[in-house]
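For this view, one protein chain was removed and the others were kept in their places.
The chains carry the letters A, B and C, assigned in the order they are written, with residues numbered from 1 in each.
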Amino acid sequence: MVDFKKTPEVKVLRDPVHGYIHVDLEVVWNVINSAWFQRLRRIRQLGGANMVYHCAEHTRFGHSLGVYEIVRRMVTEISDIKESLSDYEKVCVMLAGLLHDIGHGPFSHTFEAITTTSHEDFSCRIIEENTEITKILESEKAGLAKDVADIIRHEAKNPLLSQIISSQLDADRMDYLLRDAYFTGTAYGQFDLERILRTIRTHNGNRLVVKQSGVYAVENYIMSRYHMYWQVYYHPVARSYENIMHCMFQRLLDIKDAKAFSLFETLVERKEITLEEYFEMDDYSFSFGFNQLCNHEDKILNDLAKRLRDRELFEYADNTLENTERYRNKLEELGFDIHYYLATDKVRQTPYIPYTKDAESMIWIRMKDGSTEELSNASSIVYSLTHGPSQDDNKVFFPKEAL
Amino acid sequence: MVDFKKTPEVKVLRDPVHGYIHVDLEVVWNVINSAWFQRLRRIRQLGGANMVYHCAEHTRFGHSLGVYEIVRRMVTEISDIKESLSDYEKVCVMLAGLLHDIGHGPFSHTFEAITTTSHEDFSCRIIEENTEITKILESEKAGLAKDVADIIRHEAKNPLLSQIISSQLDADRMDYLLRDAYFTGTAYGQFDLERILRTIRTHNGNRLVVKQSGVYAVENYIMSRYHMYWQVYYHPVARSYENIMHCMFQRLLDIKDAKAFSLFETLVERKEITLEEYFEMDDYSFSFGFNQLCNHEDKILNDLAKRLRDRELFEYADNTLENTERYRNKLEELGFDIHYYLATDKVRQTPYIPYTKDAESMIWIRMKDGSTEELSNASSIVYSLTHGPSQDDNKVFFPKEAL
Amino acid sequence: MVDFKKTPEVKVLRDPVHGYIHVDLEVVWNVINSAWFQRLRRIRQLGGANMVYHCAEHTRFGHSLGVYEIVRRMVTEISDIKESLSDYEKVCVMLAGLLHDIGHGPFSHTFEAITTTSHEDFSCRIIEENTEITKILESEKAGLAKDVADIIRHEAKNPLLSQIISSQLDADRMDYLLRDAYFTGTAYGQFDLERILRTIRTHNGNRLVVKQSGVYAVENYIMSRYHMYWQVYYHPVARSYENIMHCMFQRLLDIKDAKAFSLFETLVERKEITLEEYFEMDDYSFSFGFNQLCNHEDKILNDLAKRLRDRELFEYADNTLENTERYRNKLEELGFDIHYYLATDKVRQTPYIPYTKDAESMIWIRMKDGSTEELSNASSIVYSLTHGPSQDDNKVFFPKEAL
Partner (left out) sequence: MVDFKKTPEVKVLRDPVHGYIHVDLEVVWNVINSAWFQRLRRIRQLGGANMVYHCAEHTRFGHSLGVYEIVRRMVTEISDIKESLSDYEKVCVMLAGLLHDIGHGPFSHTFEAITTTSHEDFSCRIIEENTEITKILESEKAGLAKDVADIIRHEAKNPLLSQIISSQLDADRMDYLLRDAYFTGTAYGQFDLERILRTIRTHNGNRLVVKQSGVYAVENYIMSRYHMYWQVYYHPVARSYENIMHCMFQRLLDIKDAKAFSLFETLVERKEITLEEYFEMDDYSFSFGFNQLCNHEDKILNDLAKRLRDRELFEYADNTLENTERYRNKLEELGFDIHYYLATDKVRQTPYIPYTKDAESMIWIRMKDGSTEELSNASSIVYSLTHGPSQDDNKVFFPKEAL
């Protein structure tokens, strides 16, 4: 990495998941210290799961550093990758790891649903649209901002770069599974990162493969992901919280009170969000805004805001015709507006998808005989999982008054 | 615990520090579900240490549950305590553990310094002044609110109750050391909680003692505390953050702009804070308020607010006459108002205080021969620590421009 | 447990897997202190896996205490079991957990294959045939020895007792997976024991069921087991070690040298082993004996003994017709007696067997609607695993000279 300026000595940040995050490039250090990156301290990693796992208050800041650290290890410790990438590409992909979530907004799942924006779009805008981040990147090397954004957009010339950041076995997933497991306190997300890193190779210099001796570790990772989804991300209580937030926000949009809270104005008026506005949208400002709605004159709006603030969450049941009918009737009987008090939510999770449009997203195994097999052909466990009945969960949510 | 209503089945909350928090009393469950207790989700445990340890975003909510859980184990698993306390006292002390921090405000260290209030006072007000919490307690048993508050105030008849909650070896310290170690990712705060719990006994039914076979575990706990103070709580970077916040707030009070942010009005006007106002004061609302100050017309105020938001922290040096002189001159030369840009801060930590006014706060050891010795007489390590040179750290903080 | 004598205070043994092992019954304490039980310190838990995982030197002593501890927790902490069993049955099943492996000999897998004995038979003999153990049990309660042995023999009247000790989700498996994972240093065997214990119930007081909310934890346990088998127990290097031992022993039997080593005499002469002889057969005496064979005049015997001692293990390849043919020819060419230098070994592992003769061995789930389902009907993951292709591994082993 000849051309990039080094820090005087290696900087380290203590991290419970990786031990230490190591930084030895000025450009990485400057990005971390920028106001936009520091903003990630105000965006939590998990949407509503902290309503179930009360310690899960960790932020995108730590996750972004963690992804960067895994990428850094991949491009410096795995010989095959080290040799397949130029020094410039290595820095690009480390920065892409660091910045892939820079565009996250508050309570992202719900936020994206309401605003019909995507955090990847915001990430690229923040990297390229002349922000402090853009300046840091461009002053290091003209064109760097675009090259980093291209990786995030899956438009990099070398497909290896996108695979490292975003595929079914990427630095992003590996960090968040380990991190979310640590902060929720569940054992489910644990897998053997060291083993996976030790067995990753490249195929023709442009595709990641895992040596057959690493298949057990990959199976373990697939299972971890599966369990984290059902036990954490899709936990009905977390979804109940997100559904109330969605209902409340919908009500705000419907009554079109643009003055309810300064930061909601653009959203209510359905204008495009500027980066200046977006900078101020974080978990803190939104939570404060939500809590302000507790005093709003609209009865539905203030009721939902209070339920959200005080964790008076909706109850839930399987979304059968019978159940939905029963709770709808009960709610109407009690005078609830079911448009805001009856929500349904169907989630579905496949531990691993063997056949996708792009081969880059799939996981490939280098067999002992030198051939390359797609994971589900190399692992009877994964084969079974992908050919068994898929699992989904369809629930109806409603106030406990309807029980 | 015959008289208190039980929950239909034991409720458990997953906790990374204790495995599970167990609740089997209705009154405890109702307190946890109250809006006041849920507010603790919005108050972080550590003031500025998350500026050093980026994952330390954990809240008073988890800590309060953790203290409750340790107290619960003490009164149900340690035979001596079990026999020394009535069922009523057991419930009182569990509730006192749960509620001891209910009165914490945002960024408490700094907040208390500025408002000259104490979180213990607020805790007792919230328990006794007819809030939702008061109602939950009183409806379970008339007089319960006062009995719980008395423990927090150190006015309980049975001294054992206060010792469990607040002494040099109490449930509060034991939880926060383990918890802060976990979320900062440092190894320093680890000690053998199981061993300590196993060796605690009572002396005459009203004083906690530790069996001599537990002395090593207590020494370890003392050392953990010592290291956590210097490595986490008193880390200069954490203190830099707190000092900027203090300077910024001081500026706000000095320019007396009561309209700067709604929640700061009472503080600026130095009126007494009502519980209704206090309920809204949390890390989220205050952080949002601080960030609003970035747009304030007062140059000093908006500059300090930006430094706080974007983590452009003050540098620091030992607070020697020479250093302070140098940085003061440099700052004045550069046009900084040193009233808000030069801060000094002296911290001092003693791992253990053997001679205090009240014997209840000290740690007592039951020797093999049946006698009871104060810890520093039973442990040569602790003797050495308390008789060696005490350690303090006196620093001066200033903008990096003055370097 | 009214009738059984209690120890003066609860005894605890520090254990890395369970924290502490708790003993408060005289009869349990006396069994632990007996010469027969102490002998388990000289019998390692794993046969050849310490040739792969160099730290896995842990013994049946620790495992037996661990199984006892899990059983103790099951009968004291799980309300349903607590109520389904009499005090006498509780003590019986704890003792059965403690003693289930008392009959293990050195390098058990290989030993059992050669002597065509089973360790369960020896366990029952040691419990019932007037040993020190028998005396301890009978002096506590006449008939106790038989009642304990009956549980191990699956002949207890209450089927719950055998299920706790030996079924597809029993204290034995739960301890050895966690323990072997800890001492090998693999992450694979970790699962959430606490969660499983918290969700176990009984059905009609005579069958263990797991609440549906524990299904994820059970799935995790099933996967752990699967991975531990392939990564540890069936690791080809471990099997290579066991195969050499088997070949060496076979050679000793074939040349019928009863004087080769005192403890091998009975085996060579194929007489029945007395308990007095069996007492002396442990890893230490057998390893010493094996090492003595390094000086034996028989060339094949001493060569194999040296390979075993110095870890000059056999190489391995897939047991295809082609491979076997090739290595056989090569070995014959080199003058090796293929009877002792070419071994084949096929292992097969099913993560979970849904349909067995006895319903007691299967895992049952109590669904939210109150019905009881067999695990593979309650978990789509387990369904997939049990309906997918089964996995086996068939290998041929030979000296590296044949490569």
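Observations, loosely collected:
In the analysis below, contacts are C-beta pairs under 8 Å (C-beta built on N, C-alpha and C of every residue); 3 or more make two chains touch, one makes a residue touch a chain.
Just so it is clear, the structure is predicted and the values come from calculations on it, not from any experiment.
Within the set C:Glu219, C:Asp283 or C:Asp345, the residue that contacts the chain not displayed is C:Asp283. Of the candidate positions B:His227, B:His246, B:Arg366 or B:Lys395, contact with the hidden chain is made by B:His227.
Along subunit A, the points of touch with the absent chain fall at residues 12, 19-20, 194, 198.
Within the complete assembly, residues 186-188, 190-192, 216, 219-220, 223, 226-227, 230-231, 380-381, 383-385, 387-391 of subunit B touch the chain that is not shown. The chain not shown here touches subunit C at positions 13-17, 19, 33-35, 38, 41-42, 44, 50, 52-55, 57-59, 61-62, 65, 182-186, 280, 283-285, 287-288, 291, 309-311.
FYI, only the chains that are shown with their structure count from here on.
Chain centre most remote from that of subunit C: B (centre = mean of CA atoms). Centre-to-centre separation of subunit A and subunit B, using mean CA positions: 32 Å. The centroid of the Cα atoms in subunit A and the matching centroid in subunit C are 43 Å apart.
Touching two or more other chains at once are residues 19 of subunit B.
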